[in-house]
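Contents: one structure, followed by commentary.
Missing here: one protein chain of the complex. Every other protein chain is in place.
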Amino acid sequence: MTDQEVQNKIKTEEYFINMGPQHPAAHGVLRLILTIDGEIIKNVEPDLGYIHRSIEKMCERDSYQQIVHLTDRMDYLSSHINNEAVCLAVEKGLEIEVSERVKVIRTIIDELTRIASHCLWWGVMGMDLGALTTYFYAFRDREMINDIFEETCGARLTMNYNVPGGLMFDIHPNFVKRTKDFIAHFKTKIPEYNLLLTDNVIFHKRTKGVGIITKEDAISFGVSGPVARASGFSSDVRKHHPYSAYDRVDFKEILFTEGDTFARYQVRMMELWESVSIIEQLIDNIPEGETKAATKAVIKLPKGEFYQRVETARGELGVYINSTGNKNPYRVKFRSPGFSNLSILNHISKDVLIADLVATMASFDFVIPDIDR
Amino acid sequence: MNFLQMNIPLNITKTISDWIFSIMPETAANYTIMVVIAVAYLALFAVAGLYLVLLERKVAAWFQLRIGPNRVGPWGLLQTMADALKLVSKELTSTIKIDKFLYNLAPYFVIVAALMAMAVFPFSKQFQAFDINIGVFFLIAISSIGVIGILLAGWSSNNKFALIGAMRSGLQTISYELSVGLSILTMVLLTGTLQLSEIIEVQRTGGWLIFQGHVPSVIAFMIFMIAGTAETNRAPFDLVEAESELGAGFHTEYSGMKFAYFFLAEFINMFIIASIGVVLFFGGWLSPFGITENITWFPEVIWFIIKVVGLIFLMMWFRWTFPRLRVDQLLTLEWKYLLPLNLMNLMLMAIVIWLNWTI
Partner (left out) sequence: MTNEDLQNIITGLGTDLEFTTEGSEFLNVIVPKEQLHSLCSQLKSNPKLKFDYAFCITGIDWVPALGVIYHLNSTELKHEIVVKVMVDDRENPTLDSVHDIWQTADFHELEIFDFFGIKFNNHPKLRRLFLTPEWEGYPLRKDYVDEANMIIK
């Protein structure tokens, strides 16, 4: 009997499984409807909206200073970078130039946020694959960054520090010293992370060759961030459309060509080194200047459309503001990186095992409020 | 007075059994002795299970740079008592669509298998409940019965996730039993007997088996540790209960006391694998270089426990360091790597013994 005849005689069925919305491996409330044959996945359909808070509709009702505070609830792990995106878009519309001091401080805090986000990602990736100790090591370092933020910005996670025109208040006197201490401590920790997870044979077998994205697919699906750079698609907004102080620091854009989970992992690990290098270049010479450029109390952007791109820890966040000259915007659209990254998940998950899907999703680093807005 | 040369014959089992025989007729005395032994083993099962859980939590905390339970009792020693009380007082929930008979039967399979295996271990020269001449063979056979409990649990829960977990566990255990059996067989070649007390006697006169067999013994030990960790569904082979993938695997639908049975049975299985390793490789209750040889039972039990806890610590170390293997990688590891290696090692041990190259 040929294989096909045997298959027809033994009746097997595909069945549906819900992964989520409450699930230890879904990074937030994401519901994936998997169609499975045995252990092999045939189709992945995401069902979103569990944390949809209609941020874009609320932006049409609020003033420009108020929209900034809505954005750090979107991707809460890069909250400072989200705030900066809206502030830069508004500053572009008002055509005001912020001082050098503001640009340098924004860049330093951006990179600290990126390190904190990648630390959490690393801990969670180990945990998803079964190495439960990585979570604790990562949070130990993230706590140090959160303490720095708490002293300067007043909050640990959703730091409302950026305002259109500059910063809400100046940095704390301890900021420079604490950041330098943290950088010195962190440089001894990244080799520890590599020793625990990156060099592990079991980890290599779980992640190499899993979830491969080709460069053409990455461009067509609009993938950005470390996921795209692991496939060879050079998409770092900090290099192509520099903003704040990124045009005067020297850092490499990390590109790999394999496009598998291990490449995405390595891109983020090497980005940790690059972030450390950027902070080191800027922390010693923060120029003097005003902390906030003067803006009117009621901000009205002129009639037109303004688009600003920034590089969050997940990829390219785009803010599109369409204004008709009123004090509220007419339409605000947030092009979130997670949304486009999620759209490729079905394409690369044909005929893989569930364990591979978990590893792939861990390497994509989803934050679901970013996707659902 | 040389303390180490005193011969202290504290022959507890003999004194107790003599006393019981003296106060009752023979058949009643036999039954009473059986009941006493059963109660002792159940107590040992419960206490060992509970304290192994505490040890796991403390070891995990140590690896993760934190302290672990330290509130309930000094150093958290009463923590698992509190957990056990909590589990006993929980409501036994279950869904409507379960297969009631199998659902209730499943935990008992794993416990009975674990208890029967524990019955043949020599904790000391006197403390061995069941010293049969096919001891090792009996152990390997009994450890296969526990699988049925897991499969029944997954099937009767009427839950897709539980079923997937149970199927994964079934095929994992069946595959790795081969490796465990073969590595045990390699050591049996050295001893020439399957009876556990005889195996320890061989080690008393000739040195521990892992040193007697040098190279093939060490390879057999490494394979035994890997396969034993896989048998008991512990990380890095714990995809059965991979919490980050499928909820809780085959015991998703269990709660309260029945869940406690599965949970404790996992730790007792770890104890059993470590005990087999200690008996076959590290000399059982023998002291190194025979230093406390003439003092009966008390130091022997202590030595046994120290060695078993050492091997259990090794298994816990694996769990908190390595990520998890995927199901097809697990099977590849067994069938393509461990099994051929085991067979070659067996032949190597046979050649070493034939050419009289043992130490």
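Observations, loosely collected:
A and B label the chains in the order they appear, each numbered from 1.
Everything below uses one rule, namely that a residue touches a chain if its C-beta (ideal position, glycine included) is under 8 Å from a C-beta of that chain, and two chains touch if they have at least 3 such contacts.
Predicted, not measured: the structure shown is a model, and the values here were computed from it.
Across the entire complex, contacts from the unshown chain go to A. Interface note: of A:S231, A:S340 or A:T360, the residue touching the hidden chain in the full complex is A:S340. Only one of the listed residues, A:E39, A:E56 or A:E100, touches the absent chain: A:E56. Listed residues A:D128, A:D141 or A:E316: the one in touch with the omitted chain is A:E316. Although one chain is not displayed, chain A still touches it through residues 48-49, 52, 54, 56-57, 61, 217, 219-222, 224, 233-235, 240, 302-307, 309, 316, 318, 320, 322, 331, 333, 335, 339-340, 342-344, 347, 372.
The criterion applied here is as follows: only the chains that are shown with their structure count from here on.
Centroids of chain A and chain B (each the mean of its C-alpha atoms) stand 46 Å apart. On the side of chain B, the complex with chain A involves touching residues 60, 63-66, 160-161, 164, 235-236, 238-239, 242-247, 319-329.
Listing the residues of chain A that touch chain B in their complex gives 15, 17, 23-25, 39, 126-133, 136-137, 140, 196-197, 200, 202-203, 205-206, 353-356, 358.
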